[in-house]
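Every protein chain of the complex appears in place save one, which is left out.
To keep things simple, chains are lettered A and B as they appear, and every chain counts its residues starting from 1.
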Amino acid sequence: MTGTESGAFGVPRFAHGSRVPGWDRAADLEKDPEEVPDPATTPVPAELRAEIEEYMSRYPRVRSASIPALRAAQRHHGWCSPEAIEQVACVMRMTPAALTEVATFYDMTETEPRPPHHDVFVCTNISCSLRGAAEVYDAVCAAAEGEADIHARSFECLGACDIAPMASVDGVYVGPLEPADAATIVDDLRAGRPVLEDKQLARRPVADEEARA
Amino acid sequence: MPRPEQRFVTLTIDGREVEAPENSMLVDGAKYGDVEIPVFCYEPKLGPPVGACRMCLVEVEGIPKLQTACSTPVKDGMVVHTQTERVKSAQESVVEFLLINHPLDCPVCDKGGECPLQDVSYGWGGGKSRFIEPKRHFRKPLELSPLVAIDRERCILCYRCVRYSQEVAEDHQLVLQERGNHSYVSTFDGHPYVAPFSGNIVELCPVGALTSRVYRFRARPWDVEDAGSVCTLCPAQCNITFTVRDDRALRVLSRDNPDVDDGWLCDKGRFGYQAIHADERVVSPMVREGGSLRPVSWERALSEAASALARARGRVGALAGDGATNEEGWLVSRLLREALESGDLDSRLAGGPSRETARTLAAPGLAATVPDVEFAHSVLVLDCEPVDDMPILDLRIRKGVRRQGVRLAVATSRPSSLDRNAEVSVRYAPGAGEAFVAALDAALAGEADDSLATAAGADPQGIRDLAQMLRAQDVVVVWGERLTGGPRGDQAGRALLNVAARLGLSGDGSGLLEVPASANGRGLCEAGFLPDAGPGWSEVVAAGEGSAGPRDAAGIARALADGELSALYLLRTDPLRTHPDRPTWQAGLERANAVIAHASVLTEGLREHATVVFPAESYAEKEGTVTHPDGRVQRLRPAIGRPGDVRAEWQVIGDLAKRLGLDLDFPLASDVSAALFEAVPFYSGLSLVELAAHGVRWPEREAASALDAPVPEPGQLETPPNAPSPNGALRLGTFRPIWSAPEVEVSPALRFLTPRARVELSPQDAQRLGVAQGATVEVAHDETVVTAEVALRSDVPPGSAFLPEAEGGAALTHGEPRLVEVRPA
Partner (left out) sequence: MKLLFDRIDQPNLNRLDTYRERGGYESLRRALAMSPDEVVAEIDASGLRGRGGAGFQMGKKASFIPKGDMDKYLVCNADESEPGTFKDRELMQKNPHQLIEGMGIAAHATGCNRAFVYIRGEYDYVADILEASLREAQEAGLLEHVILVVHRGAGAYICGEETALLDSLEGKRGNPRLKPPFPANQGLYQGPTLINNVETLSTVPHIIRMGGSEYAKLGTETSTGTKIVSVSGHVQRPGNYEIELGMSSRDIIFGLAGGPPEGRRVKLWFPGGSSSPVLTEEHLDLAYDFDSMAQAGSMLGSGSIIVVDDTTPVLDVAKWVAKFYTHESCGKCTPCREGTAWTLAMVERMDRGEATPMDLEIMSGVQEQIIGHCLCVLGDSMAMPIASMVKHFREELEEHIETARARREGLPVGDAPVPPEQVAV
């Protein structure tokens, strides 16, 4: 069977959905086993090294810095590429595999090739779906179609059900959204403006009226 | 460190009263009442339980939720039910869940018939499935490495293999990727999982997800027989089981002996059995005719060998090495001393300390055991690299550090793979072991003089830190034969005895553990294969006419080259492969009139220089005993018949002796063993029956008192020579990688691991010399030049370079520290 063939119930047989390149490929026997990268043979950009070392200094045990370090490498490289992971491993004196298992576990660490980009996470969890998240998500995908540097994806609950349906645009929470907002999001990103300024969560007062000062 | 004392508690399981060891987990405790609780993820060798598979859910009275028996310690008065409806339904649920995505391709699965998932499904499953959704699919089988195939569809995500990689081998190469239902076992970016101990995951896997690529589709469990023996590919002497089909060894599995191997094997031991049936195997006697070796009859080979040896009477040297048993070593030593009037024999690579020093170092009063390494307060790894020299000991040291909190120190020239686990790591100049130990002795004595540290090329503060750390109750020193090799071996040995005395090593939880250079190094010494000691370290009168007294290995090489010796007897060794100072050996072999060898593979030295070759048994065919570095005498049992014209070595040696007028005739192999046990005073009274399956440590037997060699009070040491100062050149250190062995070269599966000539340099030196990673360079000493590839290592101390022994190193060393020049080729 090939990757595109379908099995029972029309479900693609290899619709595994893995985000790691090579999940269906054998190990490349030409490669050497990957141990802790030696600083002598693994160049690391100085500012990335400094940032990772700063994270390492925050914790009693350096391994705790692996998530912040991977996220730093992702900011630097656009995604957690093998090269990025090797660099983190070299600074942290860990094996790249031990970092790969972390990078593939979490939703925000990208292990698929991606240039530096804008993230648009559209929440499609229950509270947002009850208020029309599916339509918003479709609209955002349509608006971002062909924009290589805008990465739209559906996301699990982002913790802002008070503005459902909502999205996180480069970490800025906006909502409640309507499908028509999708185009504005893309336009604002294109123009380098703050996204949907009047719908940003940060500006919203608390719902509990008695709590307002 | 005191080992936990075992007490028993009483609990009730399924209405039966059961006595089980306190603190054992219910799964294990239940076995004392003949109750089996099914498990997948539970494997105590991998560390604390994780409770992931949920297969072992049982009911414990007083706790509302079902409990995992793998993580619930037994308690006095506990009442446990494993057969109630609730437990049954939970267990059936877990089996159903595990099988929904399992392909159930048992008919074509290698694990079929010996599969825990099959067994548990049969024993505890509901026998039905309500799952009609599409299963989770992965492409299969895939290569995980040249040795292991992975079938991710069969994987039940029990975590055993990844826990092994992280918690036991500590190579951190094999990990889970992704999350939840999408999780799968993998490596970083498609790199193969290649590591010294990677094959253990095959044995750990409770399903057919990880299979040996070598064994795949070779046999079904009902086609094969098991045959227990001992692996003699290295000094670790792990206990193994051969899987035999049609008189061929098809697989090697661990035969868990907690006193030896803890149930693990290295990949050389696990896959090296292929050498037994390799095309390169010598299966008939050979004699050199017209410049090349030709197969001949036994009669011809024996008579050629006998007449050549007779001609060289009094001028014969002998070496013994890897895989030679105690019995063979003892017989050859008698052949040399009694029939050939020669005392020039050595089973060590570069000589060693005097008889007096050596027997004191080996005495029961200083002998540490393998489990001592795990339970000591601190362990010092001195002048050896366990993962290369005695691989399975590496895992034991890691286990002690990880699980028992052992404090580890490493003192070596070459950066060690254990450095990351060590509290103190000290580097000294290659070959400066004696000066280093003397410096440590001085530091332990509280002397403030740093001159010895300087002589060793070591950091004085590092040595003081080390001395400070070793002032613990139980210290085990794991030291390599390399330390006491060479012309100053005796001084190094005495320095070590000083250290032993100052640390108060007692052989009772603390002591020394020597890592010999050859697989049965200890046994061959004890059998008397030494220039200055007979069986049981007895004194020997120099035989023969040589004026210089009995020669050690280095002396034999020189004497051959000088023409003072004219014949060489090689019992399973090839000096061109294993011994230092290759140029002298080369000259000696060229000049020798006769080179008689027992060998199963023709290595370079034999191919070029042997005049008679006797085909040797492999370890799967052999009968006899070997002695583990901690004094455990272990028994080899034949698993398969001998191929071709191969005969038992003890018989061949006996036949040869008869032709030379010595009666070494024994009716059975067991008779040779019995005779050996009587010849070595501290083996006295041993029998093969007593050795049973797991061997016996002679230092723990009554006869051990026959070796009475108390540790002397610390004495004044000679001032060791200074390590040479590099002055722009580099100090050359050598090492023997785990994969440097003929068995690796001739095993098709392992061949890819054959080491290359790579010279390890510090980045500073490489920059100074203008060479980059991967560049080809010449490593030169005087006229000798070796071509090698540059491997940069940040932890190599500047001023030193390291080269594998058989891959160039031996050509440049002769047992003393040497400086080399490294230049772009």
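Just a few scattered comments:
Everything that follows uses one rule, which is that a contact is a pair of C-beta atoms (placed from the backbone, for glycine too) under 8 Å apart; a residue touches a chain by one contact, two chains touch by 3 or more.
Since the structure is predicted, the reported quantities are computational estimates derived from the model, not experimental observations.
From the options B:E96, B:E341 or B:D645, the residue with contact to the unseen chain in the full assembly is B:E96. Considering the whole complex, the residue from B:N181, B:S538, B:S687 or B:S705 that touches the absent chain is B:N181. Think of the hidden chain as still there; on chain A it touches residues 9, 58-68, 70-71, 101-102, 105-109, 121, 125-127, 129-131, 155-164, 168, 171-173, 202, 205-208, 210-213. By the touch criterion stated above, the residues of chain B touching the omitted chain are 49-55, 57, 65-66, 68, 71, 89-90, 93-94, 96-98, 100-101, 130-131, 133-134, 136, 156-157, 159, 176, 178-183.
Everything below uses one rule, namely that only the chains that are shown with their structure count from here on.
Those residues of chain A whose C-beta lies close enough to touch chain B in the complex are 7-9, 11, 13-14, 16-20, 22-29, 31-35, 38-41, 82, 85, 93-101, 104-105. Remark: chain B residues 133-134, 136-139, 142-146, 166, 171-179, 182, 184, 186-195, 420, 752, 762-763, 766, 773, 792-794 touch chain A in the complex.
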